[in-house]
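Removed: one protein chain of the complex. Kept in place: all other protein chains.
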Amino acid sequence: MPTVTLKLVTIVAERVLQERLLRTLKELGARGYTLTDVSGEGSRGVRASEWEGHNVKIETIVSPEVAERIIEHVAEHYFQHYAVIVYAQPVEVVRGDKYV
Amino acid sequence: MPTVTLKLVTIVAERVLQERLLRTLKELGARGYTLTDVSGEGSRGVRASEWEGHNVKIETIVSPEVAERIIEHVAEHYFQHYAVIVYAQPVEVVRGDKYV
Partner (left out) sequence: MPTVTLKLVTIVAERVLQERLLRTLKELGARGYTLTDVSGEGSRGVRASEWEGHNVKIETIVSPEVAERIIEHVAEHYFQHYAVIVYAQPVEVVRGDKYV
């Protein structure tokens, strides 16, 4: 079965940002997402005083172009003031038209 | 320490499919799996009316051959009638014999 390589973009953010980030993902072209409740400690040390910070992990599979737009948007609008990370990885999917 | 490259296969599906998918994974050659409770919205829009659909994420590390079998099986048997996605990524592991 032929596979297509798309991008899995993962955002880990404070839970208060969830709705805003989901709206942005849609506006930037994502057609679906998966949410996971997570906790953690970030490199900025923002949560250093709370051992278990409540975060949300948002994952979406998108085209490389949309991935780039999402990463740029998150870095520009959130990195300075929030404990947020964003990263991308190539993933092989079948039926790539489900995602783009 | 020498590493081996295997495949991480991820399935995100409606929770009602969990037991059936786990049985299938074993039959197709997977020797372990990790389950995570997740929610989300899919590209098919199946869950458009439920903001938070309860899904399960199933992850398994397998050989490239088993990965291909799992992806084909899921696409053939589930894509038409269920909100399911499946994707594969290369991962580096040590002690590859734990997985295959």
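Order as written gives the chain letters A and B; numbering starts at 1 within each chain.
Here, a contact is a pair of C-beta atoms (placed from the backbone, for glycine too) under 8 Å apart; a residue touches a chain by one contact, two chains touch by 3 or more.
Every value quoted in this text rests on a predicted model; they were computed, and no experiment measured them.
Only one residue from A:Lys57, A:His77 or A:Arg95 touches the chain missing from this view: A:Lys57.
Although one chain is not shown, part of chain A still touches it, namely residues 12, 36-44, 52, 55, 57, 68, 71-72, 75, 79, 85-89. Where chain B meets the missing chain, the touching residues are 1, 3, 6, 8, 31-37, 61, 89-95, 98-99.
Assume only the chains that are shown with their structure count from here on.
Distance between chain A and chain B, defined via averaged C-alpha coordinates, is recorded as 19 Å.
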